[in-house]
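Here is subunit A:
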Amino acid sequence: AQQPIKIGFSMALTGGLAGAGKGALIAMEIWRDDVNKKGGLLGRPVQLVYYDDATQPANVPGIYTKLLEVDKVDLVVSAYGTNLIAPAMPIIMRKKLVFPSLFGLGVNEEFNYDRYFQIMPSGPDPKVDWTRGFFALAMEQNPKPRTVAIVAADAEFALNAAAGARKNAQNAGLKIVYDKTYPPATTDYTPIVRAIQATNPDIVFVGSYPPDSVGMVKAANEVGLKTKLFGGGMVGLQFAAIQKNLGPMLNGIVNYDFWVPEPTLKFSGVEEFLAKYREAAKGKGVDPYGHYLPPYAYAYLQVLGQAVEATKSLDHGKLAEHMHKTEYDTVVGKVKFGKNGEWARSRVLQVQFRDVQPDNLEQFAGPGKRIVLYPKEWKSGDIVYPYKQ
Partner candidate 1 sequence: MSDVILRVENLSKRFGGFTALQNVALHLTAGERLGLIGPNGSGKTTLINCISGALYNDDGTIVFEGADITRLPPHQRARLGIARSFQIPKPFRSMSVLENLRIPLEYAAWSRAEHRRITDEAMHVLETIGLKELAGKSSGDLTQVDMRKLELARALAAKPKVLVSDEAMAGLSGAEVDEIIEILLGLNRTGVAVIMIEHIMRAVMKFSERVAVLDAGQKIADGDPQSVIANPDVQRAYLGE
Partner candidate 2 sequence: MANSLSIEGVRAGYGAVQVLEGISLAVRDGETVALLGTNGAGKSTLMKAVMGIVTPSAGRIAAVIDDVEHDLVGKTPEEVVDLGIALVPEGRRLFPKLTVQENLLMGASRRAARGRIDENLAFCFETFPVLAERRGQLAGSMSGGEQQMLALARAIMTAPKILLIDEPSVGLAPIFVARTVEKIAELKRRFGLTVLMAEQNFTQAIKIADRGYVIVHGHIEFEGESRESMQNNDMIRRLYLGM
Partner candidate 3 sequence: MVTADLLANAVVAGLLLGGFYAAVAIGLAIIFGQLDIVNIAHPAFIIAGAYTAYILNSRFGIDPVLIGVLAAPLFFLAGAGIYRVYYGAFERTGQESLSGLAFFFGLMFIIEVVLILVYGVDYRLVQAGYIGESWRIGFVDLPFRMLVPFVVAVALTAGIYLYLARTFTGRAIQAVAQDRLALQLMGVNPIRVKQWAFGLGIATAAIAGALLIIIGPVEPSVGRQYIGRAFAIVVLGGMGSISGMFIAALILGIVESLVNTFMGPSWAPAVAFGVLLLTLALRPSGLFGR
């Protein structure tokens, strides 16, 4: 038999990011099986070599050196999340490897590495593009909102998203009446929501992680937060378990997303992939539907695989060249990378929760609960505004 092609990476299987990391791993294994069923790459079977980084950046350099020096992998892809992607960069750069990356926000702004390719559809100016839609939607409404409150968790992604939001708000001429951050380990969010309410903002932008997203939504409901648009950068509202628990409290929230089962987003292969994912995810304690990250985890390997097949080589120079100029067809739609390795055009969706029923998981499997409002190209419905008055 042929020597397998080894693809190496580090992944968070324990620790803070493990929820997403394990989902990603399932998706990547589905891709491996799909490819191997079709005869592998360049006629060679594909093998994944990975280690758990325990969501600890300190582990990452060691893992990638091991992958390269001991396991002698042919290709590498990144771990999940900015904090765990960045520590691998110097090692990858020194070896001049192609580095498909999974959800790192603006990592390449620091490194300017021309073989870095980011699968997250945040766009050429990731931090700003992220919330562009949220504010664009707001400014279309009548009467025009005038004030905004920005609140974010003290952690990498949320702060970057909030920084982008600040820029967008300024560009839109909104007055920022509240702009604070909170530690992710906060237990009770009602005091924060009350302080926000005291400034009476038209819009509330929230940059948050799963536990605080839940806390914020619950507190907003309990306090009866009166605002016209609420959401924007809340991680966690994309996950089925949290959606089920929050239920009707979600209605009206406008939040970013990357893929939802709306008719406008039926890319080729995504349904089949999700069906396999649902099967594989059973009993693994990960998101049962996997709408958010897994398709992208599948896609970044798809891109790599397609590049290998197209160039018929494992030469990183050739691969990089191909990846820069080609538009790829993946389960997350057409992917084209820009100069800095980000998507050439942003496709951060803004979706609104609609008509959510209590205590029902299945409702989120299909369309109608998360309406795509932005970008226009993928729009599946109209905004309900204001959120709560």
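How these were chosen: all candidates are chains of the complex that A comes from, given by their letters.
The rule we apply is simple: contacts are C-beta pairs under 8 Å (C-beta built on N, C-alpha and C of every residue); 3 or more make two chains touch, one makes a residue touch a chain; residues count from 1.
Quick caveat: nothing in here was measured; it's all calculated off a predicted structure.
Asker: Going by the contact definition at the top, pick out the neighbour of subunit A in this complex from 1, 2 or 3.
Answerer: 3
Asker: Spell out the part of subunit A that touches candidate 3 in their complex, as residue ranges.
Answerer: 14-16, 18-19, 21-22, 154, 180-183, 185-188, 190-192, 194-195, 198-199, 210-211, 214-215, 218-219, 221-224, 236, 239, 241-242, 245, 249, 284-287, 359
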